[in-house]
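For this view, one protein chain was removed and the others were kept in their places.
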Amino acid sequence: MDKPFDNKAWLFVLPVFVLVAISAIIPLMTVVNYSVQDTFGNNEFFWAGTEWFSDVLSSDRFRESLVRNLTFSAIILIIEIPLGIAIALCMPRKGVWVSVCLVLMALPLLIPWNVVGTIWQVFGRSDIGLFGKSLSVIGIDFNYGQSWIQSWIIVILMDVWHWTSLVVLLCYSGLVAIPEAYYQAARIDGASKWKVFRYIQLPKMQRVLLIAVLLRFMDSFMIYTEPFVLTGGGPGSTTTFLSIDLVKMAIGQFDLGPAAAMSLIYFLIILLLSWVFYTVMTNFGIDAPDRREGAE
Amino acid sequence: MAYIALDQLAHSYLPNPTRPTDFALRQIDYVWEDGGAYALLGPSGCGKTTLLNIISGLLTPSKGRVLFNDREVTTLTPEERNIAQVFQFPVIYDTMTVAENLAFPLRNRGVDKHEITKRVDEMLETLDLTGKSRRRASNLTADEKQKISLGRGLVRYDVNAILFDEPLTVIDPHMKWQLRTKLKELHEQFEHTMIYVTHDQTEALTFADKVVVMYEGQVVQIGTPEELFDEPAHTFVGYFIGSPGMNIFPGQVARHSVSVAGKELRLQRQYEPETQGVEIGIRPEFVSIVDRREAGVDGMPLEVQAVEDIGRFRIVRGEVDGHKVDALIGEDDIIPESAAAVFDPSRINVYKDSHLVKGQA
Partner (left out) sequence: MLELVDVVKQVGAQTHISNVSLTLESASLNVLLGPTLSGKTSLMRLMAGLDKPTGGDIRMKGESVLGRSVRNRSVAMVYQQFINYPSFTVYENIASPMRMARHDKKTIDRRVREAADLLKLGEFLDRTPLNLSGGQQQRTALARALVKDAELVLLDEPLANLDYKLREELRDELPRLFARTGAILVYATTEPQEALLLGGSTATMAEGRVTQFGDTIDVYNRPNDLLTAQTFADPPLNTATVRLQGGQLQMDGHAIGSPRESLADGEYSVAIRPHHLSLMETPSHVASLPVHIDSTEITGSETFIHVSTANDSWVVLTHGVQRVHKGDTLTVHLDPSRFYLFDANGDLVQSPVTHARAA
């Protein structure tokens, strides 16, 4: 849709350009700059080319963190997407309870992320935390600072608690948009609840599911605040995700070169995987072009 | 196949209805015969969709019973009643092909695979969709999708009744013709009981053997298209059926004549003399326009205000003695300079308090 041309509109966009330039583009360029240079100190830099990139890609530390991130995101998606869909299906679509449910679902999303980490930190302690204490009462010795399985469990639980609501709200909006006639027709056709889900609800939720998957993937892959507050990356480096590792390197060790290179690699991985998700989901869904019969 | 009986059926959307106007559907007792083609015709809000949903089971009535073949089904769900319904906009399963869409209701009921293939092929043939059987249903045009919706109802041979809720709303006029004819052919072929809801009189009259005209929750008249056309039982039916609708004038009736617009017109039947609340009705098709000099005793001076040319006939809108009159004339007819309207005496209907009075021969 082309609208008639009006140059004055560009003036509205100018402040946004300036802000984006200051807060995003310039820092990004700085990172790129650092990633291709090395220093001997005293603020003298020389060109290092792809040296940092190959260093990072071949380092074990990087690969281990990458594997942790991939595993974490996979687990998150496998839990949160189906759980989100299930909860959305149970939510009422009409009546008084609708607003109550929507508010309840929105609450976890409103909490600042570091507060989330702190909540779960306390929650998980076996002396004063409800979760930790209940577990030790049953007889499980819960100390996530010492066992890597337990620290993973608590980090995952925290993320599920924090973010499943987003999936729920997105899926719910998709479900609510389905006209009543589809359900009526399905009843008349004798379809079971499962079939109604598979043939009506799931296809019609496809677009919102795509958004949900992409958002959850990107956010979980980039996760920083919550695990950092909760476990600090430990025990050892078992919950050290790429982002935590990156910060340690850049701010802790002040290795700007490798840190910058790792940032860029990190960014590109997310971009690549998001693109893969997008392509796969749009080509196999209901929006897919008809490839079975010849064009008619 | 089933005949459907409605026993003292009424429905209100309010919890405690007291007055007649609280009811979306006022009391109706009727038997829909097995294999009949019926239409529910009326303006928006008249209760026709409420009635349809009660028959299909999507709505449980607040009063009365629904019986299929003497079996009470009032509280049963649609699948338990074994009916099919076609909605206003096409409802299809997007992820399935055309053939899979048609097979769906049969698979859900555990019908044998070979039987499914046979019936689906037959249905594809009947609906002229054989070439597109393997295409994704979501890629078809609106009328093709509506045919699929229809087909899903028809593949179930044992279905008790097929209900249509304004199914041709999204279809273009040309396609409407074809689909209407197709529906009629399907009715003749399969002989299911079919009930069709619409506000379009052409659809209702061409499809149905009997039309139920509704207004504000009440059934006003049930009759064949000819009965509704020739002898509408209520002035509303006269107005609603026919385009343009019946001409209604206030008047007074004597034994063999009626006085309208200052003239005495003879009637073909005898009536009780009445002066209060009397109206006469005559359809524009039976008002002829002649020259005043040749009009004779029954001619009434007509003031022509507008002529609308619809191609195959023309509508003359005018006034007789201050009352609006519409008349239909053929495409080649000439309207004289000084015109008079003549009412065909055999087609004049007498109404008292809006209800038809049948005279004696």
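To keep things simple, chains are lettered A and B as they appear, and every chain counts its residues starting from 1.
Methods note: contacts are C-beta pairs under 8 Å (C-beta built on N, C-alpha and C of every residue); 3 or more make two chains touch, one makes a residue touch a chain.
The model shown is predicted, which means the values in this text are computed figures rather than measured ones.
Across B:7, B:33, B:100 or B:200, the single residue that touches the chain missing here is B:200. For the chain left out of this panel, the touching residue among B:70, B:112, B:158 or B:188 is B:188. Here the missing chain is touched by one residue of B:230, B:298 or B:344, and it is B:230.
Of B:173, B:262 or B:296, it is B:173 that touches the chain left out of the display.
Looking at subunit B, the residues touching the absent chain are 43-45, 142, 172-174, 177, 180-181, 184-185, 188, 199-202, 205-207, 225-226, 228-230, 239-245, 283, 285, 307-312, 331-337.
Criterion: only the chains that are shown with their structure count from here on.
Between the Cα centres of subunit A and subunit B there is a gap of 57 Å. Against subunit B, the residues of subunit A that register as touching in their complex are 179, 181-182, 184-185, 187-192, 195, 199-200, 203-204, 286, 290, 292-293, 296. Interface of subunit B with subunit A (complex): residues 56, 58, 77-79, 83-85, 87-89, 91, 93-97, 104-105, 108-109, 131-132, 134-136, 138-139, 149, 152-153.
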